[in-house]
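One structure below.
A single protein chain has been omitted; all remaining protein chains appear in their positions.
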Amino acid sequence: MSGNTFGHLFCVTSFGESHGPGIGCIVDGCPPGLALTEADIQAELDRRKPGTSRHVTQRKEPDTVEILSGVFEGRTTGTPIALLIRNQDQRSQDYSKIANTFRPGHADYSWWHKYGVRDYRGGGRSSARETAVRVAAGAIARKWLTERFGIRIRGYMSQLGTVSIPFESWDEVANNPFFAPNASVVPQLEAYMDEIRAARDSIGARIEVVAEQVPVGWGEPVYDRLDADIAHAMMGINAVKGVEIGAGFASVAQRGSEHCDELTPQGFASNHAGGVLGGVSTGQDIRVSIAIKPTSSIPQERRSIDLHGQAVMMQTTGRHDPCVGIRATPIAEAMLALVLMDHALRHRAQNADVSVPTPRIPGRIG
Amino acid sequence: MSGNTFGHLFCVTSFGESHGPGIGCIVDGCPPGLALTEADIQAELDRRKPGTSRHVTQRKEPDTVEILSGVFEGRTTGTPIALLIRNQDQRSQDYSKIANTFRPGHADYSWWHKYGVRDYRGGGRSSARETAVRVAAGAIARKWLTERFGIRIRGYMSQLGTVSIPFESWDEVANNPFFAPNASVVPQLEAYMDEIRAARDSIGARIEVVAEQVPVGWGEPVYDRLDADIAHAMMGINAVKGVEIGAGFASVAQRGSEHCDELTPQGFASNHAGGVLGGVSTGQDIRVSIAIKPTSSIPQERRSIDLHGQAVMMQTTGRHDPCVGIRATPIAEAMLALVLMDHALRHRAQNADVSVPTPRIPGRIG
Amino acid sequence: MSGNTFGHLFCVTSFGESHGPGIGCIVDGCPPGLALTEADIQAELDRRKPGTSRHVTQRKEPDTVEILSGVFEGRTTGTPIALLIRNQDQRSQDYSKIANTFRPGHADYSWWHKYGVRDYRGGGRSSARETAVRVAAGAIARKWLTERFGIRIRGYMSQLGTVSIPFESWDEVANNPFFAPNASVVPQLEAYMDEIRAARDSIGARIEVVAEQVPVGWGEPVYDRLDADIAHAMMGINAVKGVEIGAGFASVAQRGSEHCDELTPQGFASNHAGGVLGGVSTGQDIRVSIAIKPTSSIPQERRSIDLHGQAVMMQTTGRHDPCVGIRATPIAEAMLALVLMDHALRHRAQNADVSVPTPRIPGRIG
Partner (left out) sequence: MSGNTFGHLFCVTSFGESHGPGIGCIVDGCPPGLALTEADIQAELDRRKPGTSRHVTQRKEPDTVEILSGVFEGRTTGTPIALLIRNQDQRSQDYSKIANTFRPGHADYSWWHKYGVRDYRGGGRSSARETAVRVAAGAIARKWLTERFGIRIRGYMSQLGTVSIPFESWDEVANNPFFAPNASVVPQLEAYMDEIRAARDSIGARIEVVAEQVPVGWGEPVYDRLDADIAHAMMGINAVKGVEIGAGFASVAQRGSEHCDELTPQGFASNHAGGVLGGVSTGQDIRVSIAIKPTSSIPQERRSIDLHGQAVMMQTTGRHDPCVGIRATPIAEAMLALVLMDHALRHRAQNADVSVPTPRIPGRIG
């Protein structure tokens, strides 16, 4: 209830601070019998980890995960799976100068008023370091969804600041530090980021995430619609300021005759819905787009106040990502996996016995 | 868990179908001692009810609410408040022709596969008629928030299809059927809607909602951030395809030096954050924008399939809103009220004893 | 969270006061496709309703239930099922004299301090009248459990005050107002109750409940064990002061060699466990015993205090059950049904794919 558990049936309860002993989570509700090793999880963590290019924070964290429970002889047992990642490269002294002030655009001021206590070292728990936990838990969900339903979840960056990144190929996404699906734009992205860093500034980004092969029927209307829970998951990622499903804000100017996807025996004729109708998956691709704001921690002098409400000028040093969006793709994928996993279990709890005469049509014609 | 309860501490559990005996809800968790009458709730319902202009559905529903419990001698008792609205103007025969087909863009196909049973009369529970329940429950939340904290929640339409509606004044919002904050645009909106209806089509809209005087400190990171729960609430409204907080998708192209709101003893210097930092309210205005897709039920022939998967051509008759966004403003306001109410209680559950030396700064430089 | 919702996946949210307009509930999570009519529910309500013998309260309530939603053409649709029972025989004037005092043994004092508001008419929501709601919701659960798994849930009174009631036959239970499984004891019970009423006093009772044909594997350790959730359900019935599973308190003096039920290919050799091991059902009969305290409302002068803390003498008039245990059997059965239904869904959510080579052994040898 204090907000550190995600999910209703596949529940991830997260803990840990950026500069404490470690971060981790307990995953409760995982079906038994899933083959699972630390390597399965590590592979996803490595996609998110810091220090892998000059465009991200230079903090060096191996993000090595230990499974503390819930797996026996290589298979999940149905009991809670606890994961632990020890912090290793804290430099808390970087933060002593901000112990008495609030960084503009950061959680400092609001959390101080909420809790009355501040772990100012690296932002404490408000740090995006916690998202490693989501990626780790998401790796478990993703594995089960793939093995059980053949679901594939992938994401990419579609815009970096003012630079649009036209989709070319999924194959390119893993070949550059931006998760850009387009090799030809990468040099431009690198130059753009170099310019941003030189300006001691930061920049926003837009990320797309797609889930394929999601069965028809997932989602719990009227409040926990699949799209509503996806919005909750995505807006709950640090720095996200907007979420779209399918046509998103473009649907404002669309007419019904254009927006509403026709059905044919060969499949849906289009996918403006983004794979969700009436809050329930249709069997089409789930398509989500998110806006990520520029990093709030920038090395420029800015106006702020101190703990006593007095005006101060401050700049944020320490090691920060100039664009938090660059490492956001694996996180968004993980959150989508967690939502889908939760809904897979919720759906079958109530509807395991349902069968209908209607064939499932493909997500797309042809 | 089946998705019909909204909130964690201020819980609204909804029931009812468009063409069943009635709709309603149970509100559990309302603090005792709040002065409450049916008239308080009716006032909000009347803002949403159908049949009030030619631009909305012509179904005539008085939406008269009865309080069945939880209020004694004009005050809430802390026990569950049950609300009942009897349906009165069903014309279920309008729907018999669609009993065996799936309307494009509608919940028909996905719900059929989910539940294996269809109350096809007016969409059953997938109908936007259910949103009356949210408005009723929201009226209670809104009243408590106002009396306890002075919070004011208001919304307006900022775009109808391709027509932008520049904000002029809150005073105009109640003076036209569109909730448009600008009298001079209203004739254009009326002509636009007349054209849409003549074309037997429908259209989308964009709605803005603002909450003023929200205290600093509400929101439950890391997963139930205030903005995450707002996104969940808004994307859970029928037909919503996108949600933004503060700068929203515009933040993709912003630099940190522009986006991140400076703090001064006189107040925040700007509000790109939309009133939430680190998932916790800052004391600035909470600003939310949502995209509403065009109504899926339109009186044009379109391709679809029947219950056996065979191709059919179909058009939707019955009485429908040509733009569901027109009546969406009170619903979005209500959902924001429900989220804030829930977080007010969640915050004080854990943090009732917190006090800090730092003065709360105004949401805006004075 | 305010305590008026029972269950996690099969959720019953209850409302209503003893002397308000009515009582009822919303059942969310019921699987679709269950044949259900008001008559199915009414049959269970009639077993609990007041005024059926001289040994219970003389309030005349037909307890007629209306299904407001969630059922279409005689089958559940998977959407919330709302039930409404209008109150009809309130005599609120009976209670005006207690508006300013606290009845000893009653919820008056503790609820007053909790909520600061009192619906003193008939105890408001603290009245056992609310248990009609549980019986109604339990009827739905019971029907599904029977049709899906062949589960049978039955209860009986095993002790009334100082009178033990030896079990003779399930067939007798429906033939007397006490739910006594023994015809020969009934005259003694009638005389005993006549004596209690003549003494202007009340008395306690003990009820046994048994569920047969529960599949092995239900229960969610380590905290929501099946027995733990049964204890929660039973102790949550008005006036219950003790709960036992299987051997219960007798197990204190048992040795392991006596208590622990042996397994054989022909079945369990005994059932001291009461059908639950490690918090999970074994396939044996679930056996529960509960203690019900004497009614607190008795027409004798007793010491109490008023709203200002001053000493008063008071007696409770109005129409009360001299033994609330007499009508408790259907309620306890209903609560057991609700727990089992909830765990049926919880179990399959996580473990729907589990299969093991071991045959299920019978609950009993022979």
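Labels for the chains are A, B and C, by order of writing; each one numbers its residues from 1.
As a convention for this text, a contact is a pair of C-beta atoms (placed from the backbone, for glycine too) under 8 Å apart; a residue touches a chain by one contact, two chains touch by 3 or more.
A quick note: this is a predicted structure, and the numbers were derived from the prediction, not measured.
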| item | value |
| --- | --- |
| Interface partners of the hidden chain - shown chains only, full complex considered | A, B, C |
| Per the touch definition above, residue among C:Glu44, C:Asp63, C:Glu172 or C:Glu220 touching the missing chain | C:Glu220 |
| Which of C:Val65, C:Ala82 or C:Ala107 contacts the chain that the document leaves out | C:Ala107 |
| Sole residue of A:Pro50, A:Pro104 or A:Gly124 that reaches the chain not shown, by the stated touch rule | A:Gly124 |
| Touching the absent chain when the full complex is considered, from C:Ala35, C:Ala99 or C:Val354 | C:Val354 |
| On chain C, residues whose C-beta touches the chain left out of the figure | 1-6, 8-9, 14, 102, 104-116, 125-126, 130, 159, 161-162, 196, 199, 201-206, 216-225, 227-236, 238, 240-265, 269, 272-274, 276-283, 291-298, 300, 302-305, 307-311, 325, 346-347, 349-351, 354-361 |
| Positions on chain B contacted by the hidden chain, ascending | 1, 9, 29-33, 78, 148, 345-346, 348-354 |
| Chain A, residues in touch with the chain not shown (by the definition above) | 1-5, 8-9, 11, 13-17, 20-26, 28-29, 32-33, 66-70, 72, 75-82, 84, 114-119, 124-125 |
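Just so it is clear, only the chains that are shown with their structure count from here on.
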| item | value |
| --- | --- |
| Mean-CA-position distance for chain C and chain B (Å) | 39 |
| Distance between the centres, which are taken as Cα means, of chain B and chain A, whole angstrom | 26 |
| Sequence positions of chain A contacting 2 or more other chains | 1, 9, 346, 349-351, 354 |
